[in-house]
Each structure stands twice: as structure tokens, then as C-alpha cells.
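All protein chains but one are shown at their positions in the complex.
We call the chains A, B and C, going by the order they appear; numbering starts again at 1 in every chain.
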Amino acid sequence: MGMGEASRDRIAERAARELKDGMVVNLGIGIPTRVADFIPSGVRVVFHAENGILGAGPSPVPGEEDPFLCNAGGFPVTLAEGASYCDSAIAFAMIRRGCIDMTVLGALEVSQRGDLANWIVPGKRAAGIGGAMELAQKAKKVVAVMNHVNRDGEPKIRKRCALPLTARECVDLIITDMAVIAVTPEGLELREIMSPYTLEEVVSRTDAELRIPEPERIVYLP
Amino acid sequence: MGMGEASRDRIAERAARELKDGMVVNLGIGIPTRVADFIPSGVRVVFHAENGILGAGPSPVPGEEDPFLCNAGGFPVTLAEGASYCDSAIAFAMIRRGCIDMTVLGALEVSQRGDLANWIVPGKRAAGIGGAMELAQKAKKVVAVMNHVNRDGEPKIRKRCALPLTARECVDLIITDMAVIAVTPEGLELREIMSPYTLEEVVSRTDAELRIPEPERIVYLP
Amino acid sequence: MNKVRTLEEVLEWIEDGCALMYGGFGGIGTPPALVDGILKKGVKDLTLIGNDTGFPWIGIGRLVTEGRARKAITSHIGSNPNAGRQMEEGTLAVEFHPQGTLAEKIRAGGVGLGGILVDVGVGTMLEEGKGKVEIDGRTYLIEPALTADVAIVHASQADPFGNLVYDKSGRNFNPLVAMAGRLTIAEADEIVPLGSLDPERIVTPGIFVDAVIPGKGVNWIWAWEKQAATGSRNAPHGN
Partner (left out) sequence: MNKVRTLEEVLEWIEDGCALMYGGFGGIGTPPALVDGILKKGVKDLTLIGNDTGFPWIGIGRLVTEGRARKAITSHIGSNPNAGRQMEEGTLAVEFHPQGTLAEKIRAGGVGLGGILVDVGVGTMLEEGKGKVEIDGRTYLIEPALTADVAIVHASQADPFGNLVYDKSGRNFNPLVAMAGRLTIAEADEIVPLGSLDPERIVTPGIFVDAVIPGKGVNWIWAWEKQAATGSRNAPHGN
């Protein structure tokens, strides 16, 4: 999407601030994976991976990789204390039963009621669904991370998604390179604006109704 | 049913002769349990138990019982070499997938096409179903063992079962205190007669068509 | 993340009229201290969900014997005559399922499915009142998933996160039940420090468990001991 490294890291860093101590968390592939690099100090979370790890630990020291210990993205990990292995059916049981406190997922579009589209663009090559549908539909808190507009400059936050949905009314928080927007029962609510963007820019590049709080309540992120 | 110990043991002994080397076998409660006491020498079978043992071994020496190692009937067992534990869902996966080569089940009635009734008598107290339905419907070979007539002297082998069925067209072999009868695509076929009964007695106490082989092909069991 | 609790604390979760699911098979693997606590607390009008109703004085059977259940969803009650008597008297409603179907219904609830399709029981009275689906010319019964307000299980070892390891055939329904409770309580004969269980040997990941209480070991005589004591025939499944 032509997003720079710095911008991707800023989104990941912001998403990481949603992590609370003791949470069980699943991170999607792409920007979400980077969230693990920005966990606030003092916060301990349990990482869940769809391939059957509850309690994945940090990356191993180079040369110490175990070919049979990888995360769902295929990258080598270690094991945290108290971790366990299971088959993929049980890994998804954890998701479907609502045991995942938070997930961070990439997005193609998010609607103003929180519908998520992130797996297929009709006419284009589809990578597949993976675990996105279960995570979007069942995690207690869904954070969608993406560029605010697509490569044609069109808003990705829309009244209704044009693309096929991954799940309906599932997203709780949207974090883009321009803003942080909460999905509330009353609709989208602007919370934070990322430097160097202005309120007007965020509003004009969002194709949905956006509740704007009192000016003094908008947080401007550096 | 007023059947004597000797008669029960004779049925169990005859059922045991159906065991072939290498079979995976599940024995029901009652007479079927006794089959384990009569395994022909040289025959090694793998015992399956619904509570999650594949490869249950013989009874332990008295005093050596492990309170957490019991068969589906609640009696203490040991473990054979190569055995494994699993949960009850997987124990029944083995049954439903047709991995059980043979089962021996008690019966209330068997019809001439092999329907089995063995779990409920309307109006009487029911013990429940247990694993009987899965075993009857899915084991490769189903041996039904019972008294030839009920306590009122009425035949338990019938054209049609009067009692609610456990499973349809599932029984392969019927072993009673009077006879051994095979269920074939052509109907019931008398194979063996137990001493001291006569052919006429067996026929008169069977309420179903019974194919009688040439007299010289009937085996008379002592 | 420390889920170790006292018996008294977890008993507050178990209220009159709740649906209580339990592990165990013929009493073996049913958590004795928890059953004892529920009995002493005086909980009543329970809907019990589990493989069988134990023996009169073993496992979940004690709750049945004392008249604490109004319904049992189970596969077998034969080893507990009190269940049969109460069923006849109309004080205990009993819903029978084939054992393997019951196991999968509980697992389906535990893994967040709506239900399963089974062909066991097709062509029998178990069809009555059940939805049916045809797939590739075969008929299946629609069996909805089962969950419960509280699930109680027995483990040989647990760590403070709730990771569980079972003991031999004491495993039976326990790993299924552990996933199917809105609240799941594990009674463990031994509570070990976090990190001391082999991650490859953990059967129930702690994420499914809400509380761990220390067990006091097996506190009754088993059915077979009683039978052995009274001279009845021992019935081995062995070769």
C-alpha cells in the first residue's frame, strides 16, 4: 500500500498500547505482527497462535531456531513459561469460545458499524481466509489496522463495505496512519489524530459519519 | 434371566472363538465381559474401552489396582504393551470410523435381518444407552449374546423386534445358550446347536425363519 | 494469572438451578472434593450433564442420591439405582444420548460449534423430535451442542494458569467438559509451579480453566472394591 516503515511501526506501536496485562492475544500477519515489538513495559500478555501454541515467546537468538517451533506466520518463536501445544482444532476452539481477549488484524475496508473486509477483492488473486473470520467474529476486542486510504486515494473507512465481508459488526477500534477511530453503538468516533494530519484531512478522507468530540478531547499523536 | 453361570461361561467361551489374532475388540458389560477369560491360546487382541483406553490388559493382581485405571465397566485393568489413553470423544471416533473389528453385546431381541434391541423395555426402568448404539452400528463384526428365550419362555430371536431398536441390520452372529446362528444376506442360518438341545427345540423356540443346513453340517457343541 | 482458589471461593459460583457439567466415567475422574462441597453447600435443582450418574455413593451419584438434581443429560444411569427410581417417580427428568454422541455434543459446545451431525441412532426411536439433514444421500441427526453454567473436572496435576494433565483412564470426559463450561473449575491432586508441566503433555490448555482447587485424593471405595469385598465376581477387560 506504499506505507512507509515508520508509518507501519507507528500504527503497531499505537495498537500495542491497547494491550492490557494478562490478555490473551492473537496477532495477524503484516503490521499486526509488529505489535509484539512494542509491548508497553510491565504488560505481560499470552500470545496465541492458530497452529497450536498458547504462550509463544520472543524470537529465538539467530542460530537457535527450532524448525518445529514456529508461529502461524511461519516464523520461529520460543516458548513462554506455562505455554502449551495443541492441534489446530483446539487452537480454534480457543478463538470460537471467546477466549481471545484481543486480536489485531489488517483490513481492506471497515464500515461505520464495524463490518470488516480483509480477505478478498473480487477479480484479484485471493490469498485465502486463514484464521481471519474466526478472529474477527469471536475475539473480545478486534483492532483493525490499515492505511487510511487505498493506493488510489479512496477512503477505506466507509458507510458500507464494497468488498465481501470477513465478519459483520466486529471491529472495535480502527488504527490508521492518520487517526484512531472507535466503533461505538452510536457509530464511529474520532479519538486521536496522527501527526502531521489535520482534523479536516481525516474527515475528508473518511467516507462515513464520524462523531467529532470537543476539540480539547481530540488527542494529537506526535 | 435366570441363566446359570455354566451357561453364561459357555456362551462367552463360544464368543471368544470368534476372536482372530490382531483384532481390535470391544466387549460390552455382562456376559461379553467374560469373553476375555476365554481367549484362544495364540490369539492376541487389542482391547478397546469407551472410557479412553486402547490396549487394556488383564486384571491386576489384587492389591495392585490403580484407582485411575479402569475399564468402561468400572473394573480395574492393567495396560498392554503399546497401549494409549485418549478422551472419550476419540474413543468413540475409533468406533464410528469402523476401527473396531469385533464387539460382543448383550441382547434383548434380535430380528431375522439382524436388527438389535438391547437398551430399553417400554414401561420398565431403562439403564440408558451407553456405547451400545455406536458399537452395534459401527463395529465390523457384531456378536449378540443372550438367552435363547426370555423369562416368560418367549423367543428372543424374532421376525421383527418388538422392542425399540438399538441399531438396524447390525448383528452378524447370535450366540445363545441353545445355538449359534449367523445373520446372512439370505436370512438367519443355524450353524451350531448346544448340548443338550435338539434341532426341533431350537426351531420351536425361534420366532423367525431359520435356514437349516444339511444335517451333517450342523455342529453339535458339548 | 494465578487461578488457584479455595473450595469455598469456587462454591459461590455454583447456584441452585444451574446447569452443572462434570467429567468422569463411572465416578472415575469426577472431582470428589467439589462434589462433596456442592453437597455440603446444599445446592439443589441442578441440571447434571455428564456421561453417567455414577454409583449411589461415588462420583456425581451422591448428588443424585441426595435429590439435588431435577434433570440429567447423560448416556447411562444403570449403576445408580437412585437415578432410575427418581426417574420413575418423576422427580428426575432423564435425557439419554448415545455415549459417543454425548461426548461430541459436549465437545461441540466446548469448541464453539453449534452442533454436530451424527448417523448413530438413525432408524431408532432416538430420531423422534430431532432435525435431520441429508448429505450425499445419507441421513444425519442434528445434535445441538451442549454447554453448562459451570463445569467441574478432575486433573492429576494443574499449574496456576490452569493447564491440566489427567491420570490414565481418569481422562475420559474431562478434557471435553473442561472446554464446555461458562466457568470451569479443576480439582487437581497436585498443583505444580508454572512452567513445570511438559508443554507437549498438557491435555487441557489453561485458557479454558477459570479456577484450580487442590484435591484431597480419592476419598471413597470404588465400585469394584465394594463388589470384591462382597465376593462378587471381578470382571476384567483383559487378555
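What to note about this one:
Quick note on the criterion: a residue touches a chain if its C-beta (ideal position, glycine included) is under 8 Å from a C-beta of that chain, and two chains touch if they have at least 3 such contacts.
Predicted model only: the values in this text are computed from it and were never measured.
The absent chain, not drawn in this view, touches the displayed chains A, B, C throughout the complex. Residue in contact with the omitted chain (choice from C:I77, C:V118 or C:L164): C:V118. Looking at A:M133, A:A162 or A:L210, the residue that reaches the missing chain in the full complex is A:M133. Contact with the chain not shown here comes from a single listed residue; of B:V24, B:I120, B:C161 or B:I193, that residue is B:V24.
Residue in contact with the omitted chain (choice from A:I11, A:I95 or A:L108): A:I95.
Against the chain not shown here, chain B presents residues 22, 24, 44, 46, 48, 54-55, 79, 81-86, 89-90, 92-99, 138.
Taking the complete complex into account, residues 104, 108, 111, 113-119, 131, 133, 135-136, 138, 140, 142, 144-145, 165-166, 168, 198-201 of chain C touch the chain not shown. Residues of chain A in contact with the chain left out of this view: 27, 29, 33-34, 36-37, 39, 44-45, 47, 49-53, 56-59, 62, 65-78, 80, 85-89, 91-92, 95-96, 120, 125-134, 137-138, 164-168.
Please note the rule applied: only the chains that are shown with their structure count from here on.
When chain centres are taken as C-alpha averages, the shortest distance to the whole-protein C-alpha average belongs to C. Per-chain Cα centroids separate chain B from chain C by 28 Å. Once the centre of each chain is set as its mean CA position, chain A and chain C turn out to be 38 Å apart.
The centroid of the Cα atoms in chain A and the matching centroid in chain B are 57 Å apart.
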